[in-house]
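What you see is the complex with one protein chain gone and the rest in place.
A and B label the chains in the order they appear, each numbered from 1.
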Amino acid sequence: MMKFIITSLLVSTLLFGYQKGDMVSPTISKKLDLKNDKIYIIDFFASWCGSCKEEMPLLIKASQEMDKSKFELIGVDVDEELAKGEAFQKELNISFRVVNDPKNKIIKAFDPLGMPSLYVIKEGKVVDFLFGAKDNIDKLIADELKELSK
Amino acid sequence: MRAISITITIALFLLSGCGIKEVKPWEKGTLAKESMKPNGGNVLVGKFVNHIYFSKEATKGGGGVAGGGCGCN
Partner (left out) sequence: MQLRLSIITSSLLATASLMAEDYVSVQFMSYDEESGRTTISTPIIEINKEFGADYTLNASFTHDTVSGASPTYYDSASGASAKIPDGATYQDDIKYGDIEYDDTRKAVSLALTKRFESRDELTVGGNYSTEYDYDSKEVSAEYLHYLDSSKNQSITIGGSYQQNDVSIYCKLNTEACDSSSGASEKIEDLEVISTEIGFTQILDKTSLVKTSLFYISEDGYLSNPYMRVVRDYNSNPKITPENKPDSRKAYGGLIDYTKAINDKLATNLSYRFYNDDWDITSHTLDTALSYEFTDKFMLGVGVRYYTQSEAEFYNGKKDYFTNQKYTSSDRRMSSFDSINYKISGDYKINKDISINANINYYKQDDFDATYWGIGGKYRF
């Protein structure tokens, strides 16, 4: 019975992606180069996503303003055509680290409900997420990181 | 009436999700392309063309409710 419950829970996690409290798998952690001594904001975006483009200047600003010894904003570009993704990153002058995910393996593990999407990871665990574009995203991020630092 | 019934049936079939694969938010790159939009994304051309049809033919409808009026029909 226990085996069945555990299997169901594992399967449900696979089906629905990372939820709050879930540990990021070692494979994904390695792809994103996550360390336990920092809090990460993972931003999933694509060149065809209009809201992602709208939000990007504020994310760049948030990344530049955060204390890089404690926090890091990592972009994950899910464009299937790598060249398109790289051209988009250059066009927007993205200054934070971007991991290209053309085969969508990273985003499949997270399985967000919308684009763009932000995940907050602390000590290898998903502690919060946000789907869809938001006004004042830089302030929302600053407030979130301040709260997590307490 | 038959055409209406067929339209409703197709809509209900689609609503039930029968045989339709879920498309994840990050898999919508192709659907977001300009070529997938009416008139290649050129809204003004679509409006002009539809208005010619409205002026020269007796029927209208099916393209959204906001149209604006004119003394052209």
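Keep in mind that, in the parts below, contacts are C-beta pairs under 8 Å (C-beta built on N, C-alpha and C of every residue); 3 or more make two chains touch, one makes a residue touch a chain.
Just so it is clear, the model here is predicted, and its values are computed rather than measured.
**Student:** Provide the residue numbers of subunit B that touch the chain removed from this figure.
**Tutor:** 1, 3-4, 6-8, 10-11, 14-15, 17, 20-25, 27-28, 30-73
**Student:** For review purposes, identify every residue of subunit A that touches the missing chain, sorted by number.
**Tutor:** Residues in contact with the chain left out: 48-51, 53-55, 91, 113-114, 132-135.
The definition used in the following text is that only the chains that are shown with their structure count from here on.
**Student:** Measure off the straight-line distance from the CA centroid of subunit A to the CA centroid of subunit B, and report it in whole Å.
**Tutor:** Their C-alpha centroids are separated by 35 Å.
**Student:** Which residues of subunit B touch subunit A in their complex?
**Tutor:** Against subunit A, subunit B makes touches at 24-29, 32-33.
**Student:** Subunit B touches which residues of subunit A in the complex?
**Tutor:** Where subunit A meets subunit B, its residues are 44, 46-50, 78-80, 104, 107-108, 111-115, 117.
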